[in-house]
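Shown here: the complex without one of its protein chains, the others still in place.
Take a look at chain A:
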Amino acid sequence: MELASARQVEPVNQALGTVIFSGVYHKGACPLPCKLLPKKYFEDGASCAWSRGNQFSVYPSSRVVAERSAASSCEQSVLNIKQNVLIFSPILRKLVNESNGTFLALQKVAEPIHNSDNLVELLKLSRQYRSVIRVCIENLQDAIENEKEGLKRNELTTCLTIFYSIECVWHLCEILFIDSIPGEIVLPHLLEWVRFNFPCHEQVAAQILEACEKGSESHSEYWPTVIGMIVQGRVDVVRALLRLHSKGDLNEFRLVDNTLKTMPVYTIYGGLSTGDFMINWKHWQTECRARLSGTTFSSEPHLELIMRLIVGDYSAFELIRDRYESWFDLLGGWVMFKAPWARRHELAEHAHACAGMKSRMPDHNRLHTIVLALCEGDLHQVIHEIQQVADNGWFATHLTDILYHSGKLNILDRHQTNVANRLRESLILEYGCMLMEHKSLWSVGLSYLGHCPTEGIRRAEILVERLALHSEKRVLRIIAEAKKYGLRDMACVSSRHASAGRAGAALAWAVRARSAALASRAADTLLRRYVATRQLSATDLLLSLGSAMLISDRLLLLGKYCEFHRLYKKKEFKSAGKLLISLITSKIAPDYFWETLLLDTLPLLESDEVILSSVDTFEIMLCVEQCSKHLDSEKADLLRLALTRNLARTSLAIERTEQNQTS
């Protein structure tokens, strides 16, 4: 947040907009159409200020602009710049929401109560994540097909590439860290991974096999496909393909076929120990080498290459390296023919061997680094790299979370303490906060923040308070969601209604929020309105408020006063009078309301029947004298007159009752 302190942006060049952008924007994402700021912005200097979330505004700092009175020009002169979040696009929003469901299911599984079969569940969820990614890839492919416009098409293609590599890395990660592989023998899974992520040769092979014609070598892709299948360890496919060669009956072909047929296959349940298998394997390879040197493959260089590959000849692999985009296309085949018994932790050595093969275009892209780090088991490096992927942190967040819960994430800091939980939390926090900025995805964001034990709730409180409140339905939903995660109840709605002049609703929300201050404010509004218009509004609310009116004195006064009106209208003057006197004697009324309260006694004092006793009358007299400054003198005199008359009547009445009693 260095920019927050950068007060003055010097009018350097017109492309300032872009310059600032590149600071905020994730690297590597699709190119953005950038907007140039008009030159007049920088004639007298420009300023910028942070606003909510990843957003800031640039505006000319000169006073001259402000003097131009038209409101429209003022609006134009403030330019809001915000980060373009890739995953807020409609296609990727599906991914965000669907993966959120998986994330939440994962948190449930990870709760300490369900410790029983965690790993099986985690594997299921990891597959679920992968299927979410797959659906997203398919959606992107569909969208690319339908998109005619070049620029958008490019954006989508970039996006598709990102998700292809995400899928690839996730799959490998699942094999190496989440799946429980019997005996840690990684080869079958590795081959599956290669096959799944690099399917081009398999498709051609399927075509050739389906055609099933002798002399298939006329197909331009015949030999590359055969070699490709060897590299992917698909021995049976290779044999089937070789049989379709027009010279398939020649000795050389028969020899290769036989060699492939007799190749020992290592399985953990095969009944052989690794040692025994290694002996078998060495034996077979020696035989292969003997055949290779004994037979002349000069007429069939392709067969010679195959033989060299299956004996694990490094130079042969290096020879075909340039046919493939990256070294990990070869990884499966290399492990298969070099050390099929390789365990997970031995993979690093083989990966390095493959990565070290000479190539015309050595690949130094991110995927290369990630896969290498994965094979080395360096998860810290993996996470560091995937954080750079331009998917707004989706991948890093979810992968780190699942690895953390599988217990495989151990990241040590300088003091040798495990900080994996802190890493997980910081990633989730970042991702959640980004989602909270979106008008609609806030609830998804909140569910991420709710699963950050140390800081999430506090941050959520701050962010939830800033959510815009458009309608009550949204408010109710926000409150329900906030309750789910134990956030403080929010009272901010009340003020919205107050500003809209709807005191009744404001009061209802204030009561709900149990906020004395807001309830007093709303009640005050209603009382003042009554003083001004003599119309008591929100009576339906006030009469059904019950004990809730006790939260503030002002509200209590309003509620009781409303009750007084109800009684008076029902002609229950005795109880109405009693209530009014208690309101007066309790002295909770604000200054502006005294006059109303006191004048309300007038009809009761003047009624035919005696309603207010002499004690009540004295109380009122006391108040009239104490509050004379709030009453105009004419009204005060009127009151005094009524009070004395009532006093006289009550004395007479008392005298009469006494007489009655004596007689």
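To be clear about the criterion, a contact is a pair of C-beta atoms (placed from the backbone, for glycine too) under 8 Å apart; a residue touches a chain by one contact, two chains touch by 3 or more; residues count from 1.
By our rule, contacts and distances are computed from a predicted model.
A chain of this complex does not appear here, and its UniProt-recorded name among "Ribosome biogenesis protein ERB1", "Nucleoporin Nup43", "SAC3 domain-containing protein 1 isoform X2" or "Ribosomal RNA-processing protein 43" is "Nucleoporin Nup43". The residue touching the chain not shown here, chosen from A:A482, A:A505 or A:L598, is A:A505. Taking the complete complex into account, A:R477 is the one of A:R52, A:K124, A:R477 or A:K570 that touches the chain left out.
For chain A, the residues touching the chain absent from view are 90-91, 93-94, 97-98, 100-101, 104-105, 439-440, 443-444, 447, 470-474, 476-477, 480, 502-505, 507-509, 511-512, 537-541, 544, 546, 548.
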